[in-house]
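Here it is, the structure, as structure tokens.
Removed: one protein chain of the complex. Kept in place: all other protein chains.
Right after this comes chain A.
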Amino acid sequence: MRKQLNYQIPRKGLTVWRLYGLFNTLVVSVLMGVACFLTYYFEWPSFIVYIAIALVLIVGLASIWLFPNIRWDHWRYEVREHEIEIQYGLFIVKRTLIPMVRVQHVDTSQGPILKKYDLANISISTAATTHIIPMLVTNDADSLRSRISTLARVAEDDV
């Protein structure tokens, strides 16, 4: 059995994911609210209202509670001298191995919400792919970025 990767997303990341889920749910509830209003206005059959309410509940439950939990649970990463390994996914657990030699550049990015929580995303680009490690504490993200770029520069192509 391959060993579990060392690092997890900080707990704060989970909170942000829940926040995103909340926004999602709000959008869905607005749409469903419109649907309910239309049903009331045009006197459509009333089961539409029940479906709408059920949908809001399901979306809320899934995107605020269930999905962030599972996702957070699955997220692991490790930056070693010669490769970067990340594990992520909701229903399908994906584990990606990127040789350090292939890394072309590393970016960090931070939106307003992430900034408020002092978090940042790192994206690692190779010639063909881009991989994102989300929700790292800003300081960690910055030091990780410079570490990866140093390692990538040192890594020699000897295969």
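Keep this in mind: a residue touches a chain if its C-beta (ideal position, glycine included) is under 8 Å from a C-beta of that chain, and two chains touch if they have at least 3 such contacts; residues count from 1.
We take it that contacts and distances are computed from a predicted model.
Q: According to its UniProt entry, is the unseen chain "Na(+)-translocating NADH-quinone reductase subunit B", "Cytochrome bc1 complex Rieske iron-sulfur subunit", "Spermidine/putrescine transport system permease protein" or "Putative membrane protein"?
A: UniProt lists the chain left out of the view as "Putative membrane protein".
Q: Out of A:56, A:79, A:98 or A:136, which is the one that touches the chain we can't see?
A: Considering the complete complex, A:98 is the one touching the chain left out.
Q: Which chain A residues would touch the chain omitted from the figure, given the whole complex?
A: Counting only chain A, the missing chain is touched by 1-2, 81-83, 89, 91-99, 101-102, 126-129, 131, 157, 159.
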